[in-house]
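Only one protein chain is missing from this complex, and each of the others stays in its spot.
When the chains are written out, they are named A, B and C in that same order, and each has its own residue count from 1.
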């Protein structure tokens, strides 16, 4: 206990049922090698919880918070390891660390639980659809030994593609899979939730465990998504190059488009990290182009004052300023109009109109970022996520994601995780730090 | 609110006084540029708190936790910016990110608060001792523009060196400093705490704000120290090289010594990140060399089974196995016997004794790590720490560290921060993940 | 001398005049610090030459070759260092290493020759035109201390922009510059040649020394241009990411556009370096898209056989396949149609037409490459180029480039250097190694 601080008291409020689904009671002693003598301490039981809301305002006392189930190995497990057939699949766009997760799941199953049948499913859910005729890949520690040094996914990935849940569950049954690890984002986990429901409906004993993958960091209830730090690392290199272009030209502008359909986390973190950025445009904070308080006029002022400028725009920013594409991608997501290319044109035209020299360089490093090899901190995180996912599956949990919150790994119901997005709070401390680091005007909208 | 989870209820327990010292009431309106219109939301008040303990066990209900003061800009500040003279100093061993912190404090003071007198103090507290005759450096955004691309500290750093607190406060008075930013570790912050006390005793209006620096991550109540991710990044490269040496030789052993006097965090994180390590020896987990369950016998078994091995040892591990040096360093810390060199000798001798070929390569990357340029995630973290430190000082807080806990920046009383160390819990999930990733025996001690 | 080899005998053929222009005879003893005692060996005299053509075919004996003037410090110099006013400018597109060259010229002048007036001219030749009103920057070792850690040029750069040679020489006279270092490419050096002629015509004692800058490596008689290795390093990272995208998708294609208007060196080196590339399209080797032996059909076959493909295209490749833009850039160079975007469309359409699934990712890292910080080998090269440029200027040479050939630094007349381009010989060993590494068909043209 700290000295001289205010304390709070928790009391548990049990009037709602806690229902992370479990396939059945764990009766099999865990084969984990530390399960002897003193180190039984490493086992975790379902009574351990992690507090969700940590912000407290004494003016609103008392306050209520969720308590999440603590992840980790259970003393008794549900599956008999030598009968387990595990499947792993990766879905959606690439993200640094996919191979680290595949490798760590495989190694944890093989070496810690001595599971000997692990199948890599090709190209996400597509690999489960018979007509695609995509054979699985046998995984073992030798096969995965060096895959973490390569970007992408050795299993391949693909976007949703409209397979019926029933067909997927049929395929899982045919393959005789007893636990399925689903590495993917929003849509993928929604798919996994439906698969879980169908499995439970059929009374099958198959665990479905999600590992959340979102390079944009936009999954709710998940503090940090794997690959995000690598994305910021690579994005920062691009911003350095944009800065070099900007300060080396007369009235130079470096314009960088970064990923972030609904959430500007990569843009915000990169802007603070490089601390050389002057404007950050993100989906969460609307802005106007025209007018005295519009982005363009602020940009001109910056150029006049300092001779150059660096601008980061997240791909989902300013969609209201352009004509919608009215198209969807293979996952069924709305296809965004390209704000980077649009800004490039608008800025160029604006400077032409006011007769001011300007040299704009436009950089879009998205694929460089997605295909990068994970930095060590992400690799570490991938390994820990994978370990906890394997423990969850072996314990018979299903329909859960492994998540990291307030310094701890927890089990998060899939339904919860996909219920809303994680976005930057425009009145929170992250965006405040962006404003302080960039000195950009807090509101580039019409002031009434 | 999540669906289907257990909830808890907080209630505030006010029977202890909350005493982050403040120099006086904030009466001056903050000049922060977002302090107009709608974006007043960015100001924070002292009633906002962050919950400290987030682990909850329903069997121990009710549970008590500390509530920490939320960091951030205050609507009313204590200092009049144009009268402020800020001082910055860095103490102790190098750590990636020092220049990022110096840069961001300078820029935040200059650009956000329009402070125009910022002095860099040379070589830590030594720069405040008149007989050392070390002139200060004038800092401004131009001077610090590119310093974040260089390792080390542009101010220079040094170990304690026994100056009397009174003399230091005399010097601060002579320099007419109104706020002092102290970037340093354990001993440095203990010094800052004494300086604060002396300042308060003299009734001076000088704020002292600490930015915790500990590459070992061993300061308590501080979730993550800046530079730590860079350290893991660089350490991982060394482990890759050690792995190359080990697997390229017959019975190859790569032995890597990493920093960590009291806490094995760098060793543990690096081992999980590289996922190619077989043994991790840290101060928190005692081990024996000899005997059937000793490290050496396990190492021989690994070599026999797989032909090579990678070993990480933290500098503070196994001190009980060697003769103490009975020396202290300039900071007055006990000088450790060199466990890396010792292990190298012991292992070599052991294999000779049992007549087994072996090729050991020993790598000690400590100075490479300390002097590295910060990775972008650390840079971002440095900037955010610095912003919050500046806000704390402007608000008239004193005797506090800026810390990061459960996803939020908070004010931590210096007395608390130095009251105990942060160490790896041998029964916690981090060490469990090390055991799972390395497959090393959980206890290499005599089993009774 | 080697044992057991054939020898050749050189004899000098003096029937052509050697005319590296010199402003006058060197009469001033060099102040270089190694000009004492034994180390006079470091001085070089004008009789030292480097053989240009090193390929020899005994069937064509005898063979003739050029002999180039050896670069390096002269015992007697032309300029009195304390009267020297040096100017440095950078022209054209960015290239890694510009700041290394600026730094090393400044340091060499200041520290080795004790020159105390060094002016950085802003934005290339534009900085010499009075109406642009661009003040010069005073350069000294402190100013340039850390600039090599930043991409771009601290002086700024710009494209030609049509200033008259006479006006530029007027400006040089007004600034009272005695030696001008011109860092730039083809057009820039052509400009420098005209400036030299005008200077000589006016009888001025001003040395003009070129440092060749061409990220494409397309300057003739220059074995290696600075920044090229950095370009290959960065381009290789992009190809890795493209490879990750390609092998992670069903029928994945990674298409990377790299710099190279007239010469495919970056494309060729990168393809061999990454050794994961299947097709390399360069300006020097024509290809067809359609037909049985066309690129598209070969690409389809590769995809059918292996499931994925990586394609590199240099920006100047396949210009004959598209409509010309009929535009020029600011330097007056023809603006190329965008072969990368064109191929992306054509490939996509082709696969659609034949009803084959395909996922193409297009990467264009040009600005990331140009703005990168130089890798150490390039930094070293920049320093050596700069030293030799300074020696040439101090010796009163003018109208020459410093070049590197067959392992030695030489003086190359500007007229020669701009007389033709350096391109990949389609029948040479570099292109042969590309074919062997990629297994691409050597001729994707109609076979008669």
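FYI, a contact is a pair of C-beta atoms (placed from the backbone, for glycine too) under 8 Å apart; a residue touches a chain by one contact, two chains touch by 3 or more.
Since the model is a prediction, treat every value here as computed from it, not as a measurement.
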item: Listed residues C:25, C:61 or C:131, member touching the removed chain; value: C:61
item: Identified contact with the non-displayed chain, of C:289, C:337 or C:380; value: C:380
item: Options C:49, C:116 or C:421, residue touching the unrepresented chain; value: C:49
item: Sole residue of B:248, B:345 or B:419 that reaches the chain not shown, by the stated touch rule; value: B:248
item: Chain not shown, touching residues in subunit C; value: 1-14, 16-19, 32-34, 37-39, 41-42, 44, 47-59, 61-70, 72-73, 100, 103-104, 107-108, 111-112, 148, 221, 223, 229, 232-233, 235-236, 269-270, 272-275, 375-377, 379-380, 383-384, 387, 406-409, 413, 415-416, 419, 427, 429, 432-433, 435-437, 439, 441-443, 447
item: Hidden partner chain, residues of subunit A it touches; value: 146-147, 149-150
item: Positions on subunit B contacted by the hidden chain, ascending; value: 94, 98, 122-123, 126, 150-154, 156-158, 237-238, 240-245, 247-250, 361-365, 367-373
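Please note the rule applied: only the chains that are shown with their structure count from here on.
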item: Euclidean distance of C-alpha centroids - subunit A vs subunit C, Å; value: 42
item: Between subunit B and subunit A, distance of the C-alpha-averaged centres to the nearest whole Å; value: 27
item: Shared-contact residues (touching 2 or more other chains) in subunit A; value: none
